[in-house]
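All protein chains but one are shown at their positions in the complex.
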Amino acid sequence: MFSPKTSERIAFAFLTLAIAIVVAFVFTIIFYITSNGIGAISTDFLTQGPKNRMTEGGIFPAIVGTVFLIIGSMAVALPLGILAAIYLNEYAEEGRIVWIIQMAINNLAGTPSVVFGLFGLAMFVKYMGFGASILAASLTLALVVLPVIIRASEEAMATVPPGLREASLALGVTRWQTVRKIVLPIALPGMVTGAILSVGRVAGETAPILLTGAAYFLPRLPTAISDQFMALPYHLFVLATSGTNIAATRPIQYGTALVLLLIVLGVNFVAVMIRRHYKKKMRW
Amino acid sequence: MVTDTFAEGIETEITVMELNLWYGAKQALKDISVDIPKNSITAFIGPSGCGKSTFLRCFNRMNDLIKSCRVEGDVLVGEDNIYESNVDVVELRKRVGMVFQKPNPFPMSIYENIAYGPRIHGEKNKEKLNSIVEETLKAAALWDEVSDQLDSPALDLSGGQQQRLCIARTLAVKPEIILLDEPCSALDPISTSKIEDLLMELKKDYTIVIVTHNMQQAARVSDYTAYFLLGELTEFGETRQIFEMPREKSTEDYITGRFG
Partner (left out) sequence: MVRERYQRELDSLKQNVVTMGEASQKVILDAVEALRVLDIELAKETIKMDTVIDDYEANIERCTTRLLALQQPLASDLRLITSSFKIAIDLERMSDLAVNIAEITEKIEGEHVKPLIDIPKMGEIAENMVKDAIKAFETLDVELAKTTAAEDDKVDELFSMVWLELIEMMIKDPSIITNASHLLFVLRYLERIGDHASNICESVVYMVTAERVELN
């Protein structure tokens, strides 16, 4: 229909357009949230609790809650996910059982987060008796991100050339030593990427924590992992949908969104630094 | 199978007795018995899929990594039967080093590549490690080319240098035997010559077994040659005999390029 040269040009034009649209959306969102939220940001906003039925004051308890969730869920999901990935990628022999495990992980990844919330409610809050708490919410979120971490870690390890494992084993090095000294250092940047994706998810998820411990409003900070907590996404949801005065809290909403965005960007930045550090150490 | 007994005074390093190997239901090696002489270079030749690489990997039990692989028969390295159940495979692989087809240095510095093995095996003394790095790089004829850039990435080296680095890395764990699986197939002729010269030098201290598709390479470097066909050891003998007057028709057909 078209000459190869023309079709090349058309394809390139469409590809450029697609990228332009994506970039435009991202910048619009960032610009919109920043320009609307920047005015709300102040020392008090970041260090005080909500006041006057949430129409004034800050979001400090929600920030703290979200940070606790990130730490709590990562503390569980990272070691568990990475160890599972090591097992699947380095130890397990191809076969029926591994296939079933892989299928289970894939299905887990596709499960709606509200289902995780219900499971967390039944399992951690009720059955295990943790109650609505940071602990129950962290464990639930850990389950949400576990497949992401396992997948990313597995993929990162799969990029390590098999020749390097063979070379190491042929030197009389054990499998575990090979994993520790060769596979993990090389795969780490990829694994960190997986972890970062999941941090973004933990910071942003609303449904699972809604059912397992996030509070509508708390005047004080949580003091133990068995306490309830406030969290940024839920707080944002509350402000935007069921607040006492939605119009009055609009600047606070944008401020909250901006803080949430900054937390995710901050974690991303840390990830870039870690990747750069390891790239320098393992020189490709 | 036709095999020569060695001239007197030649010691045997590896003794293989009635070795059979299966991948699942498929038999890959059939009833192989052979003596590999010490301090010499033995070349394994034969068409693709003849089992020569599989056989090589029996000597350091790299075949263990393949789940469906089953081995029967005995392989003696020195005095020890390496297929007995109480054999520590990790220890075995320290004694029997291996260099692979594609140069595969670790993505670390030249120094770290060499120090990797000794360090994992417990050598912590910095000066000892320094001297191991220097000695093995010299033994691998690489020292003069890299002595001033030990901290630069191994992957910046040329293919031939990388392969010599891999040989040096193998030497660093002080093996008795070095197995090479088509070590020059990815290298240019100059790098290949350097590796060949190196092997001739190394055979004074090590027993070397090399799998190669390059007939001229086998002819140039090896003292003994084994010809494999369809999982069987068809002929084994002194290299000059194999290349001047093979006793088996199929060996002749293969080395004169009339195979198939």
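Here the chain labels run A and B in written order, and each chain numbers its own residues starting at 1.
Here is the rule we use: a residue touches a chain if its C-beta (ideal position, glycine included) is under 8 Å from a C-beta of that chain, and two chains touch if they have at least 3 such contacts.
The structure displayed is predicted, hence computed values, not measured ones.
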Touched by the hidden chain, restricted to displayed chains: B
Option touching the unshown chain, where B:L56, B:V133, B:L187 or B:A219 are the choices: B:A219
Which of B:S68, B:N125, B:Q149 or B:T256 contacts the chain that the document leaves out: B:T256
Interface residues of subunit B (partner: the chain not displayed): 215-216, 219, 243-246, 251-252, 255-260
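As a convention for this text, only the chains that are shown with their structure count from here on.
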Interchain centroid distance [CA atoms averaged], subunit A/subunit B, Å: 48
Contact set on subunit A toward subunit B in their complex: 93-94, 161, 163-164, 166-174, 177, 181-182, 186, 282-284
Sites on subunit B touched by subunit A in the complex: 60, 62, 65, 67, 90-95, 97-98, 100, 102, 104-109, 116-117, 120-121, 153-155, 166, 169-170, 173
